[in-house]
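Worksheet for the structure shown next.
One protein chain is absent from this view; the other protein chains keep their places.
Which chain is which? They are A, B and C, in the order written, and residues in each are numbered from 1.
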């Protein structure tokens, strides 16, 4: 397959050329991984059949061997002939075992026993061995950044307008916490993915024919691949285990997109508080040679826009008629794409947050832009505390006056006769905060550090 | 407001005229509930201020009183004047307290402290006191139905085609389990909803000005309304607590829609295994007087189509720029609609599943339709177990022969010379199952009962 | 119905209190409008029956009268009794006519003949008499603004970074054009909405029983309400006429959201190029008295987030099984909400774009921020035109040098020995543009004006 003759950018542009992603995910998200994991489930079944005395251990060994040597190439060729992917797998595996072993391959199973169980194994493995390590690495980078910038003064913004001060580390700590929460959610839902070995309509019809306790058979087979059974199943596992898992991934993508959005907004020419480190050879624009665009952050947002809506597919796939219609089959083949999309975003953020350039001087300049107007809040709070009956309205009028006369708010306040009585009751520290609101950061720095400590501990990242 | 001059059918058609829904949800989802809960948060703040010695207990009592007496009408009128809903609430409450108390109303708060905390309280209350009781009632009905029909023979279907037999109770038990799982998910995410009292940009700037441990202040205020704080916040609570909660609701709606779809398909004229009980006066069609349409089940599916896509809004609202942009404000005002939509579906299903008419005779007839063709699976399994090297293919050919000669599969099998050797090795019981596959139900009945026992126990529904 | 006991903010907050919206839309989007329009269709049918000699003109007159006097209150009461909305309408209308007339009411119709036809009439009317006038008013405001600011220098931004200059009027003209395009799309799809009078399964079974040319009967009935028939129908009109119409609305909402986003970004404290005019009494923040938040623009974005995802519902409703399942019924009752959401956004933008405050001085300051760095593009183009073999790379290096030495790019260029040969070949005008790139606006001003002329003409807005 020539990459230039492909349609989906996911493989030829974002996944296949990315060694980091392939190392993390190859065992779980590729077509090869699909075939291997399905063969692995077939082998697990035969091992348990041997343990239960239904077939010999030699047969189980043969099938184990077949599962190891069967290739996706063989299976694909057989599928092209018979148009049924699991029967193609079974037929292919049969060519690697003796005639005695043949009947015990896929014995009492329905295709979806294999498909759903193998899919759960892959989705779980992708999470535990791919997604979570990558997200923890990003978490590590964010914790380091939040600590480094815990005391870096920055204006807090709401509605894109200057509000009251925070520190940049505090702003990053928000993402430490939200990402930490999503890491927990992904782990919990991944570990809760379920398999099934309950046959064509979920009632263990076939296995009950041969085995006294077919639920015990199911438990043992699934234990071989580290899974527990769906509480009950039709032809398919209860849909909600995968639904919850995909929700955890997609809602994690939302956190990454929000972080990316914040970073790209901080890079606006007029704000200019942070920057992506550019490589020496890198071209910003094909026509505006001076441009340094925050394109990696924009890219993360764009990938989120591509993958988030796919939750609609996941929610739609909750519905399957009676003991199952197949209309969730092709759609679910696309699920691993969401994992790749998420990790494309996460690894990119790890790289660019890890080399984020912070301009502390510019942050201070921006904070100073409104000439003390951000002191409006402490002024109003303190006036109220001193008993002013309508402090908010009084200060709102002062801010208008400050704007109209182009005077720092602190000075306008100092000059106000109406407020003289209250002013005199302020402590020195309080007066200082109103006049220099850059001191008005609450517990931003401490909070940044405590959130970092919390998640470093919880995730064992120390 | 005249209902006939309204646009949204949610209120005039589905909610306001529905006493059951109003009893369950009125305290949490209406505009009145919004104002009351926000006033309640304001009062909680002043009580804690008094406890911390910042204001007197008398002032706290005054504010408690104001929170009880302030009306949504007053607040709406003030908002029309000043275009700010929380300031309007505060101004309205001020008219009910003394001048001494006025400064301590909303003291050190930002609007969203009140908005997000009150919203968490309402969403949590709606779940615990409205959604969960309604869903548990549906669960009760499904458990009763699954038990009643645990032994009712029905054909299991995949792809809309007859597969192998189950029991109708087993089919219902699938929904007992899936709905049980969603009840757990809704409870867990509802109990995990968070508030915040951390000020305009989340750094406790204002409260730290007056209180030594502003996080303790936040904890105490939230404890007054039964909530815990967001681990960290900007102007708003971390988005994912609400995101997870809405996911739990919407994924629960998917389970209801699947159940409704299954029921309406079983009512197709040709299948006709179940029926909605019709009321004597009810008209099925304006022009086809004989019609008995499964319209309540169709309605549930239709409501799911209306509300499920709103998760896109929820996921989009995870993104808020810097310490917050307001673009999640109007959109989040619509969140309670999803709760109402879900309960409209749940209460309707409770009613119609509770009076579901099951036609056991028709189920048996349908099972018999394919003249034993559903014995293909046990035949193939047993042949394989007896060592036939290609049992699946052998039986597949028999089924073609049975179809072409219009002969029951069992007879074709009995007549097959090729298989004579294997046939002689079958036990009586095994031969019986192949000839009368209605006995081939695996452990369907037991499984139906054990799932019912499980969820009855877990939910304390006994 | 008390507005404070309602759930959906659409009515109690955004629609019912908004006189402007009600004037535009009341006849088309309310429950009253639904009942009236359905009665109107019933009357149209009887008029055509009379014209065809099937009933007398007196009967048609009676039914016309019944359609005028029947109230939504009566119909709702009857529906509560019989659970069928169109039969309820017919029963209610029957109470207003003689026994002779009764059989000719709803004669040969199926409910959906009335429902779909009346819905098409309402959606069309809402577009032609509500949506389009409102959008044209916004277009008028945008044209005026684009003309007023056609020569106002502003930096063009890509990726949030300064690119090369435009004019503010040119930026607005983009929206004149895109909105103009959507106005056309809405008109075209609205005028293409279709009705049907083809009976229960679309084959004119009933009407063919009584009328020789039932398609002619359908055409005449629909002509009475200004519609054409669906080319073919099942119980329902072909879905795509409504799908296209909703797409036109939703894609128009995207244009409004983009405009709103641009305006709120221009109001960031650091950019500060435009402002919403505030009312004297208005409060910006409950705790930060100095804030002037761009909340109306944020609101439009938020409403777009609420309504855009509903296209998923519309696309899902394209699927209806066989001659129709009902799962599009409840979901389609919510369609008028999208119209209200769109006009809430449009009328708000009309108001706030109409009073947009432009700070031309600040625009010039921002343009000057990068000290000529935006001259990089013309420098590179001109060098290339003069034959420099790698002009882009040469200028990219100059921009790095300019940044490192904090020197205006023009000066760096003037001083470059390497480029001396090329520099000498520049015309005065060209040199001027490189040194003062504020002259480098291409044809921005002319384009702004020509786009305004174009749409003013096309829409007859002069």
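In this section, a contact is a pair of C-beta atoms (placed from the backbone, for glycine too) under 8 Å apart; a residue touches a chain by one contact, two chains touch by 3 or more.
Quick caveat: nothing in here was measured; it's all calculated off a predicted structure.
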Residue among C:50, C:66, C:115 or C:166 that touches the chain left out of view: C:166
Residue, one of C:151, C:261, C:359 or C:411, that touches the chain absent here: C:261
From A:124, A:299 or A:423, residue that would touch the chain that is not displayed: A:299
Candidate in contact with the missing chain, chosen from A:103, A:125 or A:199: A:199
Touching residues on chain C - with respect to the absent chain: 54, 87, 99-100, 102-104, 107-108, 156-160, 163-167, 170-171, 173-174, 177-178, 181-182, 185, 199-210, 214-215, 231-235, 238-240, 243-244, 247, 250-251, 254-255, 257-258, 261-262, 265, 308-309, 311-312, 315-316, 318-326, 377-378, 381-382, 384-392, 430, 433, 440-444, 447, 451, 454
Missing-partner contacts on chain B, residue numbers: 155, 157-164, 264-265, 267-271, 283-295, 298, 312, 366, 369-370, 373-374, 376-377, 380-381, 392-393, 395-396, 398-399, 402, 409
In chain A, positions touching the absent partner: 1-13, 15-17, 22, 25-26, 29-32, 35, 72-73, 76, 80-84, 86-87, 90, 106, 108-111, 199-200, 206, 264, 279, 281-288, 293, 295, 298-299, 301-303, 305-306, 308-313, 316-317, 325-331, 333-334, 336-337, 340
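Keep in mind that, in the parts below, only the chains that are shown with their structure count from here on.
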Centre-of-Cα separation between chain C and chain B, whole angstrom: 33
Whole-Å gap separating chain A and chain B, where each centre is the average of the chain's CA atoms: 24
Multi-partner residues of chain B (at least 2 other chains): 87, 108, 199-200, 206, 308-309, 311-312, 316, 325-326
